[in-house]
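Note that one protein chain is taken out, while the other chains of the complex remain in position.
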Amino acid sequence: MDKYDITLIVNGRSSTVSVEPRKLLVDVLREDLGLKGTHIGCEHGVCGTCTVLLKGRSIRSCITFAVQADGAEIRTVEGLANGADLHPLQDEFWTKQGLQCGYCTPGMLMRACEIIEQNPDPSPEQVREGIASNLCRCTGYQFIIEAVCAAAGRMRGEEQRPDQATMPTEAKA
Amino acid sequence: MKPPPFRYAAPTSVEEVLDLLAANADAEPRVLAGGQSLVPLMNFRLAQPGFLVDLRLVEALTTLRTERDVLVIGAMVRQSAVERSPEVALAAPLLVEALGYVAHPPIRNSGTVGGSLAHADPSAELPAVALALDAELLTAGPSGTRTIPAAEFFRGPFTTALEPGEILTEVRIPRREGVGGYAFVEFARTHGNFALVGVAAVIEMEKDIVTGASITLSGVASTPVRAAAAERALAGTSADAATIEVAVDAAADELSPAGDLHGSTATRTDIARSCLRGGIQLALSRAQDRR
Partner (left out) sequence: MTTASRPAPPPIRTHKDGRNWVGKSIRRLEDPKFLRGRGGYIGDMTLPGMLHVAVLSSPYAHARITGINTDAALAAPGVHAVITGAQAAELTDPLPDFGPNPAAHTWRCLAVEKVRYVGEGVAVVVADSRYLAEDALALIDVEYEPLPPVVDPERALDEGAPLVHEDLGSNCAYERTFQFGEVDRDFADADVVITDRLRWRRSGGQPLETVGAIADFEVATGQLTVHTNSLSFTSYLFMVAGTLKIPANKLDIRPMPAGGSFGSKLFATKPAVIAAMCSRAVGRPVVYLEDRIDNISNCDHHGSDRVYDVQLALMRDGTMRSIKIDTVDDYGAYIQFGVGHHGNALAQVVGPYRIASVEYRVRAALTNKNQQGAYRGFGSEVNNWMLEQMVDKAARELGLDPVEIRRHNFIRDFPYFIPTGNVYDSGDYDGVLDKALKLAEYDHWRAEQVKAREEGRYIGIGLITAQERSVFSATEFWFWFDTPGAPVTSMPESVTLKVDATGGITATLYSCAFWGNSPETMVAQLVAEEFDCDPHDVSIVYQGSKNGLPATGPGGSRTTVMLAGAVEGATAKIKAKARRATGYMLEANPDDLEWVDGGYQVKGSPEARKTLAEIAVMLHLFKHSFPEDMESGLEESKVFDHPYTTMPSADRKDLGVFYPFMGHACHVPVIEVDIETGQVSFLSYAAVHDCGTLVNPRSLAGHIVGGTAQGIGTALYEEFVYDEEGQLLTSSYLDYLIPTAIEVPELKIGHHETPSPWTPHGIKGGGEGGRMMAPAAINVAVNDALAPLGVRLTELPMTPDRILAAIRAARESR
């Protein structure tokens, strides 16, 4: 099959790659651009592990052909941290233990990015409904919701970065 | 789960699209809108088009505008854009409410209104909404353009009135600004998954009397269907609780949804009853609030 030259602007960096039209965006990100942070989970658009931001909006890169993204700006998990400094979402996911196996995490982080960008002050219920687009098999979602709310608070400048080493133990009943 | 190979083009005009479809008719060509239904089918290799015509660069299909009494939505307008549009919120709030049930935001960021209608999944929300709102679907094909009422567009599961080589270009929805109440309710087993049953309802009232009701269901037949018995039962009444039950029963009695692993015919009928009641009650309360 013929290949098409497409240009993707990923995390601010423009790359031109030659791809078969059937090649899924997630595979181009992972194989052609070497960005392995975007994961493959179900390949039919349900689980959300492949979530990236296309023109600022979350999409499923496993049910998007790379040619459909020609010329577009894309953000992936690799673009979140600024060198050694984690993005507040990453930092809060770490502190709140909003991940266990880490596999859904990049997709969840990108979806959370969009949620906070659309609504800087989401309620826990809004975050819960928002992240319901993405499956997590480990956490039961609770600590993810806590992490997103805490990160939103920090991004609004309302909450301080917590103690890095320890968190208080769970409330004893 | 990788899609099979296909040839591809991304033209910029409807004419080019039609030419490409005609020229590649032997390759079982398909148009690619948002791809949110088609690409999963291709990943499963359940769909294997030999040629894909990508509509993303066809500007004429991206219009979202109001023409006098009609809201015009181009076939390539993304569902999330419709959902966020203040124009649509005024002209067709039922559509906005229903879009909230279409899968999840990341799907709606890519998925298009036209794509969902042309895909004609019997359990999908938008066909039922199009039917309830008496939408018209504009098509373009080798033999020119057509305007097809929603009631004639959906022919069966994943089957529409579109001819080979013909594409959907626009959806035209009569504006209902400030008229009556609306509601979309549905029952899905998990959030964002395909619904077992959906109900779209538009109810107009004058002086506490129902003057018009348009109620449709998804998921209960091979196409979206009108709950005509319920509409008749409500018309001309004050729609008190007893009348609503009569309307719900009348509509449910006409249903015989096919059973599957998620629900038998009896279960789906029970759920349809609940959705009908919920939809009618919510639309009525909004109609009453309007007065």
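Chains here go by letter, A and B, matching the order in which they are written, and residues are numbered from 1 within each.
FYI, a residue touches a chain if its C-beta (ideal position, glycine included) is under 8 Å from a C-beta of that chain, and two chains touch if they have at least 3 such contacts.
These figures come from a predicted structure and were not determined experimentally.
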item: Option from A:47, A:63, A:116 or A:149 whose C-beta touches the chain left out; value: A:47
item: Omitted-chain contact residue, chosen from B:8, B:101, B:153 or B:187; value: B:187
item: Interface residues of chain B (partner: the chain not displayed); value: 1-5, 44-45, 187, 189-194, 196, 261-264, 266-267, 270-271, 273-274
item: Chain A residues that touch the omitted chain in the full complex; value: 20, 22-23, 30, 35-44, 46-47, 49, 76-78, 80-81, 86, 90, 93-97, 99-106, 109, 124, 128-129, 131-133, 135-145, 164-173
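Please note the rule applied: only the chains that are shown with their structure count from here on.
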item: Distance from the mean Cα position of chain B to that of chain A, given in whole angstrom; value: 30
item: Touch list for chain B against partner chain A, complex; value: 1-8, 10, 32, 35-36, 39-40, 42-44, 52, 54, 56, 80, 103-107, 109-110, 191-193
item: Complex contacts: residues of chain A adjacent to chain B; value: 1-2, 4, 20-22, 24, 27, 43-46, 48, 51, 54, 57-60, 62-65, 67-68, 70, 111, 114, 129-130, 132-133
